[in-house]
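Only a single protein chain was left out; the remaining protein chains are all shown in position.
Then we have chain A:
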Amino acid sequence: MTIDVDAVLVASSERVPAPAGRASGNLLAPFTPWLSTLAILLLWTAVSAGGLIGPRALPSPFDVLAAAWELTANGRLPAALVASLARVLAGTALGLVLGLGAGLLAGYYRVGEMVVDRPLQMLRAVPFNALVPLFIVAFGIGELMKVSLIAVGVLVPIYLNTFAGVRNVDSKLVEVGLVYRVPQRLIASKILFLGALPSILTGLRFSLAIAWIALVTSETVNTNAGVGYILAQAQRFVRTDQVFLCIVIYALLGILTDYLVRRLEGRLLAWRKSYDGR
């Protein structure tokens, strides 16, 4: 399995917090973005009910719900979720700290750029899942390998966007800082960092998307716990309903993280004015 990571990494356009209160006065307004999803669900139900495709290939949404109930009742799903979330949190935290640190280092100091940028640019050029064999050799097939793989995947986009964000801060703003004798430390934290923040948050969004991909990839290797383990087992025993369930869970977790980043952007970037769409 190879994923074109590069296509996911580079921020072409920044997503902006959804405008608050647009189409206000309509109680259903918050749900309108979900209408297309609902339509897909209905279509899915209709097609599976039509019986043209057997439940082996396409279980109905009710089959998937039943699978969710079964796996929750026997305790496998909650345990799997805990295992997967722990992995993804550990890997993401590690990757974010390293990537943000490296990005700020390279952004603030030219020496930092010299040291950090080339190796990370090379790492970026390698699809992170191509690193799996190497990581297995280096870290074994246990948790360390999985967490490291997620961390490396997470590190790259947050690094790239932090570095670019700092370097794209208008140099005039830094000069204003100099004119007013703002100490270097505060120029770094109150001008360069805040100026880079929109880009850093874009990086965060990409990083979290990669984190889930890295989780799935890492869980295909010798797992005995986690959502990926259920997925692998389901595939082995041709439990398509459970396969679908796992995919739906990954989708929901992805949407949840995206929502959280958006909330964060809404709070941290309230000063921004940008196009809302028409």
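We adopt the following convention: a contact is a pair of C-beta atoms (placed from the backbone, for glycine too) under 8 Å apart; a residue touches a chain by one contact, two chains touch by 3 or more; residues count from 1.
Going forward, contacts and distances are computed from a predicted model.
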item: Undepicted complex member, UniProt protein name, chosen from "Phenylpropionate dioxygenase, large terminal subunit", "Amino acid/amide ABC transporter membrane protein 2, HAAT family", "NitT/TauT family transport system ATP-binding protein" or "Acyl-CoA dehydrogenase family protein"; value: "NitT/TauT family transport system ATP-binding protein"
item: Of A:Leu197, A:Ile210 or A:Leu231, the one touching the omitted chain in the full complex; value: A:Leu197
item: Residue of A:Ala49, A:Leu89 or A:Leu178 touching the missing chain in the full complex; value: A:Leu178
item: Footprint left on chain A by the chain that the document does not show; value: 170, 172-173, 175-183, 186, 191, 194-195, 197, 271-273
